[in-house]
Structures are given as C-alpha cells and as structure tokens.
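Left out: one protein chain. Kept in place: all the others.
Just so it is clear, A and B label the chains in written order, and each chain counts residues from 1 on its own.
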Amino acid sequence: MINLLKKINFPLLLGGILVLIMLFAYFFPQVLTDKNPNVEEAAKYIEVRRDGEWVEEFATRPFPPNRENIMGSDEAGRDIYTRIIYGTRNTLHVALLVVFLRILVAMPLGIIAGMGVKSVSLFINMFNTFFTTIPKLLIAFVILNINYFRNLEIDRAILAFAIVLTVIGWSKLASMIEDQTALIMEEDFIEGEVAVGKNPLQIGVQNLLPHLIPHVISFLFIEIGMVLFLLAQLSVLTVFIGPRRMPLAEAFQGNFEMAFEPEWGSMLARAPEVIRLYHDRMWLTLFPALAFFFGVTAFNLTGEGLRIEFQKRNSQIVSFIRKGFFLASPKIYWMQLRSFKIYWKPVLGKTLAVLLILGYFSYPAEASQHFFDIERAKTHVEELSDEKYEGRLVGFEGGNKSGEYIIDTLKSYGLKPWEESYTQEFNTLDESGGFFERLIVEEAYIEVYQGEDAEVYHINEDFIIPALHKAEMHLEEDTNEAGWIDYHGKTITYHEDHTSVKITDEQQHIPLIDIEDHGDIHSQLYVRGQGVWAHSATHNFPTVSNPRGISYHLGILNTDLYDRELIDTYSHNRTLIIPFEDLRQSLDGADVEMALFVKPPKLPSYPGRNITAIIPGENWEQEGPRELIVIGAPYDGAYTGGREAFAPAITATPAATSLEIARVLSAMEEPLEKTVMFIFWDGEYSFYPFRIRGSFQYTASQRTFQQADFPYTYIDVGYTGNESVDQLEINIMHGQKRSDTSYLIRTSLSQRLQELEINYRMFDASQRWARGSVSRALYGMNMNSQFSMGFGSNYYPYINRLEDKVESINYEKMEGTGQIIVDSITMNSHLKEPQN
Amino acid sequence: MEMIRVENLKKTFALKSKVLGIKTGEVHAVNGINFGIQRGKTLGLVGESGSGKSTTGRLILRLLEPTEGKVSLEGRDISKISNREFRKMRKNIQMVFQNPYSVLDYKMTIEDILIQPLHIHKIVTPLEYKKEVERLLGIVGLSKKDRKKFPHEFSGGQRQRIGIARALATQPKFIVCDEPVSALDVSVQSQIINLLKDLQKEYHLTYLFIAHGLNVIKHVSDEVAVMYLGKIVEIGEVEEVFERPKHPYTMALMSASPIPNPEAKRNRIHLNDEIPSALNIPKGCSFHPRCPKAMEVCKEIEPKLKVDKTHEVACHLFHGTEDNHD
Partner (left out) sequence: MNFEMTINLMKKAIYHILILVIVLAVVIVATGFPMDFDVEYHHGEFHWNMPLEEIQRSITQNFASFFSGEVFNMEILSTTPLTMLRGAFSLSFAVLFFGTLLALLIGIPKGIIDSRKKRTAGTFKLLQTYIPLSIPDVLTISLIQLGAIYLYYNEIAFLGIGPIHFLGDEHWYQSIFPIISISVLPAAYISRVTANTIEGLQEKAYIITARGKGCSYFQILRKHMMKNITFEILSIFPTIMGMMFASLIIVERLFYYQGMGYHLIYIYTTSRLSIEQAQVVFTLFTLTLALFYYLIFLLLKSLKAKIMPKLKEN
C-alpha cells in the first residue's frame, strides 16, 4: 500500500481533480447551484448559526454567510457562491485565451531563438528586460484602465484583455521555451542527427519537438496559473472584464460601480474598501480570493505534476505522435492510393476517417425549426408604406386604416383577441386645448411681395410648418373671408439680445431666426414649451400681431437641416415655418414683405389604438398564473400626405416583422407552452407627447397585468434601418420581478445569435451609460416583466428622410431580427419553458 | 582510387572569458594535417587524449568548421561548398560515434531512428521503409522485432550496432569511426570490430578509424597515422609502423601497449612530463620537451612530414634540416 502511495504522482492527481472541478463548473453551472447570479435581494430573513443552533435573523444586503447563501452575498445582494460558479466560465475564458495566444507567439520565437538565431534571442531578451523593469501589472493596469476597455461588453472584453495581456507577457514564456530548447539542442544525439544529414528544420520538428512538447505542456498549465494570478491583482486595482453599472439605490453606500457579469475578478474590485472600512464583511473579499487560490493551485499543481510525469522516460506518447504523422501524411496516402491493390485497407480506413472528420465539423448548428419568411415580411413593409396610409399618423385616417390592415392580417392567421377586443383605444385629442398635439396642415401658402409682384410658395414643396399656434386650432372666427388663417408682416433679422422688437410702424414683423443644430427640433420645442427657458436664440420670439389684433408668435427658422425630412406638425404656443431652399433665398435679408395663409388644420379624429392579439399556448386554460411572452412593435409613423417624394418604410418595419412572426408561430403544429401575446403600439413614433404614446397608455393607465396572474417576458421589436447600419442592437433589461433563468436566457441568446451568424451588439440597459437606443415601450413594459429584450434601435439617421424607401431597407438584418425572435421563442429552453 | 584526401587541415578554438567576453587564448586542436585514404582501405588514427584525433573526424564530417585546409571526397572539394550542398553529400560520409549511450535520440524508436536517414536521402520509397529497416537490423545482427523498441532497452553493444546500422542506412562510401568501441566491454569490442570489418568487405567501405588503443588499430587498419598535439608525426602501413616505429613518440606508445605474451620482455620507454596543454604548443618540434632524443634543432625548427611513401615520419632524426619534397 505504501509502495502504491509512493508511486502516485500527488501533484498531478490533486491538480487534475481540481481542474476537473473547475471544468465542471464551466460546463454545468446549473448543477452546482440553483440560483441566478444576477438576482439582487435587498433584504430577507436569513438563518445563521449562533451557539450551535440555526437562528433566524432579519438582514439587509450584503448578507453574511448563512444557510441559503453559503458564502454570503455581495453588496447588491447577489449570492457569492453562485457568482463564483458562473464566473468560472468568464474567468477561465480569459486565462485560457491569453495562454493560447501567448503560446502561439512564444513557441515559434522561443524555438528559433533556442536553435541559435541570435536576433530573435535578443528580441525576446529585450522584451523581458523591459517588462520586468516595469512590472507587467503596472503596464496592464495603465492600458486596461482606459475607459474604452472598462466599458466593453464581456465577449469583447475577454478578447481585448487577452490581446493586451499577450502582448505584455509572451516574452517570459518565450524565454522559458528558448532555454529548454537550447538545453535539448546541447544533448549528444543532436550531433548524430546533424551527421545523418538533417537540416535545422527537420531537427526542430523531428527531434526537438517531441522532447520539447512535454515541457511546454507543463509550462502551459503553470502559465494559466500565473495569468489567473495577474487577473486577481488587476482586479484589486479595479481592472476587470465586463461592463459595470451603478447599483440602484446604493447611494448611501458610496459612489461605486459594480460589475454586472459574474466573474471572479470583479468580485475582488472592492477589496481595498472592504479592508479599510468594512472589515466585518471580510467574506466579500475572502471567498473570491479563495476562488482564485483554487484556480491557481489547480493549474500549478497539474503543471508541476505533468512535468514530473514527463521526466520519467515515458516515450510511448511520443512515438505515437510520430506514427500519427506518418498516418496523416498526404504523400503517403497518395502513394498508397496508387498501389491500391496492396494497400487498400489503410486507404479505405483513412478515407473514412477524413470523411468522418469533415462531416463532424461541417455539421451545422441546429437549424431553426421555424422559418421567418422575409419575403412575406417585405410585402407587409410595402403595404404599410403605401400612400393610402399616409404615413400611418396616429389619430388620423391613415393610421386608423393601417390598424385595420394589421387586425385583418392577424385574424387571417387565426390569432385570438385578448379578452374581447383586438384593440385598446385611447384619446389622441385633448379637448382642453391641447399642447403638443399632432395636426395635419393640408393647405398653406406663402406670398412674398417684391414691389407689385408676388411669388407664391406652397407647403410641403417649398416649406413646412413644424409648429402651429394652438389657438389657431379652435378659433374658426379667426379665418379670413376665404377661410384661411393669415399673417402679414415684414421679415427682420433677429438678434440674440433682443427680447422684443420695437415696432415703429404699423407693419408687423416676422423674425428670421438662425438656429444651430441642437438636435431634434421638436424635442427642443417641447422642452421650451414646457416653460423651461434655456438661453438660446430660439425662444423669446418677439410678438407679432395679426391685423385682427390677435397676438401670435410667428417665426421663420433659417436652416437647411430639415430640407429632406418628414416632420409632423404639432400644436404649440408659436407658429414656426421652415423654408426650403428657394424660399429661403427669397426671404434672405431683412425687410421682405410676406404673408402666410394657412387652412385650419385637421385635428386628430380617430382614437389611438393599440392592437393586441394572442396565440394561446398550452397554459392558456390552466388555473393559476399563466406565463406570457409579449411581443411589442410600434406601427405608427409620420404624416406623408401631400409629400410625394416620401414613402417611409423604416417605421413600417417593426409591424411587418411582428406580423410575420405571428404567422410563423400561429402556423406551428404543436402549440407552445407559454401563451404569446402580440401588441402593436400606436403613437410610439417620436417621443412627444408621451400621453399619446400607446405603450404609456398601456402600462401606466389602461392595462397592467397582475404580476401574480400573468408573469411575462417582453420582447420589443425595433426598427430595421437602411443598409448603412447593419449591426443589430440588442438591449437586455432585467425586470423587477425576479427570474431565476434570465441570465441563462441571455447566454443562450448570445449563442444562438452566433449560430445564426448575426452581426449583433448587446447592451445591458441597466448599465449607466447604455449606448443602445432603448425604446419607451421597452422601458415601460420592463417594469413588471420578468425579463425584457429589445431587438433593433429606435433611432436611425435616415428615418423619414428621402432615402427612407422600401427598397433601401436592410432586409437581411430584418430577417435576422425576425429569425432570432422566432428561434428564441421556439428553441431557447430557458425562455420557452414556464418556471412553474 | 583515392576516396578521401585531407590537406593542411587546421582547427583553432578561441577561448573567451565569460565575464568580460574577450579572447584569452587559442587552442590549436588540429594544426595542419595531411593524409589520404584509398577506396576500400582503413586508416587508423591514434594519439592520446588531446591530440586532436576526434576533432579531425568531426572536421571531415563538418560537425565543426575547419579554420583552414581542404577536404576532398573522390577528388571533389567538399570543404568549401554550401551547407545545403554538403547535406546532400552527407549521404556518402557517415560517422559511428563514440558514446552509444547518448548518441541516439532516446525518445525515438529504433525504427524511427533508422527511417529518418532513409527519408532524408530518399534511399527507398516510403512504402519500403519497413523492409529496409529490417534489412539493416539484420546486417548488424539485431532482430526484426527490435525495431519497435527504444534505445534504453538495449545494451551498450547493441546500441552501437544500431549506430552502425544508422550509419549504413544512407549507403555511404566513407565512414568515420570515432572510437566506436572505447566505451564498450572488452568482450563486446571484438564483436563490433569484426562486424565493422565484415561490413567493409561486403560493401567496399572506406574507414577512418580513430582510437587510442593500439591493438584495436592494428586489427582493423591498413595504414596508421600517429597524432600528437594536432599534428601527424608518423604515418605508414600498419605492419611497418608497429614493427618498426621511427618517431620517438610512436616508440613510446608501442612500448606502453600491453603484449599478450607474458614472457615477452617489455621495454617501457618513459616520457617526461605529461602532454602539454594545446594552449601552449612548444616551439619547433612540439614533442621536444618530452623527447628522450631531442636535439638542438628540434627546439627551433618544426620537422615536416613526407607523404606518398609507405612510412613517413616527422622527426629531425630522419631528415636533414632542409626539408625535401620528393
């Protein structure tokens, strides 16, 4: 027995076991823990041991180690043990990638240097000297501390870290390989190999490598340990992978950023503060540090154990490798092929092996079970962009008609209404003299007087009216004999310092205002109209009165920014005109006489309508909570009537995508377990005014699901843009209602996106600075959801411009959007299976 | 016809101080030697350790670069050609090394060790490797089954056989045997020697046989050259040199060699001192400090060796002070 014990290579055994444990945590984290690494608990009753007994106490986060959280929780209330288990994957990814890259660089260089090429040896030496003079830690810290790296999402962060740490650290490995190579080259048998007639390359491959590889393998393991070590150090200096965010409601705990992804390094980032201020909370640092210890030990021991193992003259492996080369050589294969009669057995065997290997690698990822037909989606886009819908403006006939189209289509697919009706209606007109309501000005023209002549300019061809004084909507008495509202006046150039213009004569004056690009004109007007006066030239319009004695605010905005863009007209406390080029030139300079005639605008006459429909799932008939998947897509747009050049398609893409998804899901033979609900939002386009936003109506005032009755996951379908932007933006938000599988949904989603080869960028919308464009619907619906995902952006530079056409839509991206949603619902097991 | 000719071959090593990196001295390991070997014949090379004989062998094989001099194989100058060209030539010149314990790559099987020369010089097609390996093993007296084994599974003598098999694999014309039996048991030595001789007859090989044991040399060589401090001091047919040694050094060597006959009288010639360091080669005849018959002229002028006769010697006892080139 003792002899047997003596023969066991303990470092290898122990190290091997530890590595296996880590690999297990890497592949099957759910087996080791049943909690979600991202779920935050603020306060709860915990059971701790006091005097040998389990006692229940009330505690707030961070929880000390207790019965449920065996390693306690972090300051956001997330279970540390679970985060360590899930974090194994991310941390190991970095470590393994770094070492892999380092070997790629270090091996050839080390071998070449060890075989005698002085220049390479010098190069390695230089690198080494430099990076020992300045500790690698310092350099890595300086580089990786750049904000760009700090804010990368986890996949890119891993790659970025790997590259940086490789560049910094490859030389140590290279010099170890170089030394070992030199050692081997000094052995006696090398002389014999030279005598036989081998060139250096042959000696390198045939003699050196078999001797070197065992050493390199053990170097590799030890190197992994060293990288983990470095990662631990870096994280103490708050450099770790993964995005970070401000934890909600942590203001009193101090201003710090917490990591989002589970990863060992991020858990150590608070170490200095913990040690300084919170030494009664040492578990926050101790357990992650122990995790690193575990990892480093595992790889170090394995490496050392391997080294010991290879010192024994265990050459069978090497001969086996050599045989392998003979077997795999294509030249040999060819020769055997030519003498097929004699060598048919090996030839057959090899051919079979090759076919098997090719087959395995080209075996595609699991195909989508249900296909999103982009052609059908395209027909929806074409239909909804048709001029008969006049741009689908909410509250007007075109918008209403488009709603009908959608309802009819859904009915044809067999979708049922939620409760009784397919629609949820809301007011688009505020009787009290609404501010910032949509209007349609159908007819208007401007006359510019040059002496006796008058040049006429027409709305939508030569100018647009983004804002109309709200009084105009209601005072029909205010029209002149021909039924037009009119203004007369002389233009004056407006100076910043003037708050009012002295009117020295009976003439009315119309200010010409140059505006800078402060962004969306409507958002500006909205903000300013609210009474928030900012220091800018676009407010404080001087008063100009109309011949009938009523004061108006009228201004002409001198800008070319909106020449080719659709803008809706809103009611406001001033009237604004944006002239196009020709008119601009006519009005150039001061003292031009002009008159504006406006037909009283059309007011919204139809209610806004959110359209809802469901595909009942297996759980539809059951008692108790029924889990839903809700898919929301805005279907409204900006008014196009009278503007022939426009057939804006981008705003039609979400509805088109969603309709096709509805068709695919409704055509499934086997029903889904969860019920799927489709909502088509009305009034979503453009943020203002928010009370006309369909999603606002839905979530805040009209229909809120009882959390207990209908827990739901929300999927938001955003816009698909033109060719220029082809990366699918995805926003992930974790709902207030806790979901144990949300983290896994997300990792499966990432995997599927890669399998579908979709070019995407994922943002976590709880990050403080999320770059994604999160729609209002997504924010609103996320409140009560278990989990929310938004596919696509709500911003595009080409929306409603002349380039926004049916033909220009990036249909490939649209297909990707539709397909990933279909696949997630039908194939992502974490999403499609109810938790009860 | 002459297989190999060496002319004025020299090798000098520079000593460098490790700390300061400067040259502190020169070692003239091989100091200008000349000889030729006819096809199918064996030249034995004897001398003490430090005489430069092993270095000579390595120089011919270009395992070390000569500082000066010329080596010709079958009349063709092989000392100035490029490394690439020379590698092709290696097919024709092989070496049997001294230390059987460290000369084979211990991580390769015998089969691999023997296949590689076949592969490099394309002796046979890859499909015939196995057969050829078995053939080679048979030639050196090993069994076919041995090809799957590793070097450390063999005894010293067997390993030397493998080394010989490897040298033969390229079907060379000329083989340098560098003390091939010095590390082996006496009982095994004769087996190897006989093997080498048989092989020579069968394949018409030419040998340069380097050794420091005289009996071995006598058994194997047709001609013998005696080296001292990097120079050949005596060269001639083996019978001649052994029976009638001329150079005082040779005579001393012969006398030191044990004679199997217990009753034969031995006249040990004792030399003064030890062989000096090659760093400080004495002026004139390099042997003169130890020579019992040293003369005045020996201290000043270096005696030259005459070739092209059956028994030449570099010693002032046998020449006039002016050299004669016949």
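Heads up, the rule we're going with is that a contact is a pair of C-beta atoms (placed from the backbone, for glycine too) under 8 Å apart; a residue touches a chain by one contact, two chains touch by 3 or more.
If you're wondering where the values come from, they're calculated on a predicted model, not measured in any experiment.
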| item | value |
| --- | --- |
| Which of A:Tyr45, A:Phe293 or A:Phe371 contacts the chain that the document leaves out | A:Phe293 |
| Identified contact with the non-displayed chain, of A:Gly305, A:Gly617 or A:Gly790 | A:Gly305 |
| Contact with the hidden chain (one of A:Ala59, A:Leu137 or A:Leu337) | A:Leu137 |
| Touching the absent chain when the full complex is considered, from A:Arg50, A:Lys118 or A:His279 | A:His279 |
| Of A:Gly349, A:Gly414, A:Gly483 or A:Pro797, the residue in touch with the unshown chain | A:Pro797 |
| On chain A, residues whose C-beta touches the chain left out of the figure | 5-12, 14, 126, 129-139, 141-142, 145-148, 225, 228-229, 232-233, 236-238, 268, 271-272, 275-276, 279, 282, 285-286, 289-290, 292-293, 296-297, 300-301, 304-305, 308-309, 311, 725, 727, 771, 797 |
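FYI, only the chains that are shown with their structure count from here on.
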| item | value |
| --- | --- |
| Chain centre separation (chain A, chain B; CA means) in Å | 76 |
| Complex contacts: residues of chain B adjacent to chain A | 61, 63, 84, 87-88, 90-91, 94-95, 97, 99, 102-109, 112, 116-117, 120-121, 125-127, 150, 152, 163, 166, 170 |
| Complex contact set, residues of chain A against chain B | 187-189, 191-199, 202, 206-207, 210-211, 313, 315, 318-319, 322, 331-332, 335-336, 339, 343 |
